[in-house]
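In this view, the complex is presented without one of its protein chains, the others remaining in place.
Here is subunit A:
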Amino acid sequence: MTLPLNNEIIETLHTGDNVLLTGYMYTGRDAAHKRLCQLIEDDKELPFDIKNEVIYYVGPAPAKPGYVIGPAGPTTSYRMDSYTVPLLEKGLKGMIGKGLRSPEVIDNIKKYKAVYFAAIGGAAALISKSIKSMEIICYDDLGTEAVRRLYVEDFPVIVVIDSKGNNLYVR
């Protein structure tokens, strides 16, 4: 499946689907989310166009010489819950992480027709093989928490919460 997302693609995604993503995505975790939401609160422009984009919750390890990126598995998503709704309002369509989301986030995934994917937590070395390019977009001072733009090929994820609000973790 190719990125960026749109409503038509999102409607075809169902909880439990295994999907291979190809295209560009952004990275962001706690500290970057805090800054992005501060910009939204101050009515300032975001450092990248978030419409239809996917944010991968990851803080990669440094790349060894000859590598595009170091190991880069998902971080736990609930820590981004309090920052998620303003980003969905701005057009964010997909999130990749691992673990539970708050009821508020799930409601807004439905409202804004978005999708929450999980990557396999701790499979960081394996996942990094599907990342083909990496550039830092902003917040370089945050080190591993800087916002990066990744090009991925066949990046393996599972649909956990689909746009209808179905949740794979609730069985």
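Quick notes
Everything below uses one rule, namely that a contact is a pair of C-beta atoms (placed from the backbone, for glycine too) under 8 Å apart; a residue touches a chain by one contact, two chains touch by 3 or more; residues count from 1.
Here is the rule we go by: contacts and distances are computed from a predicted model.
For the omitted chain of this complex, the UniProt record lists the protein as "Fumarate hydratase subunit alpha", which is one of "Preprotein translocase subunit TatB", "Transport permease protein", "Fumarate hydratase subunit alpha" or "ABC transporter". Among A:M1, A:L46 or A:A61, only A:A61 touches the chain that is left out of the view. Checked against the full complex, the one of A:S82, A:T144 or A:N166 touching the unshown chain is A:T144.
Touch with the chain that is not drawn comes from one residue among A:G70, A:P86 or A:G165, which is A:G70.
When you scan A:L46, A:V68, A:A123 or A:I137 for touch with the missing chain, the hit is A:A123. Mapped onto subunit A, the interface with the missing chain covers residues 31, 58-64, 67, 70-73, 75-76, 78, 98-100, 118, 120-127, 129, 142-145, 156, 158, 168-169, 171.
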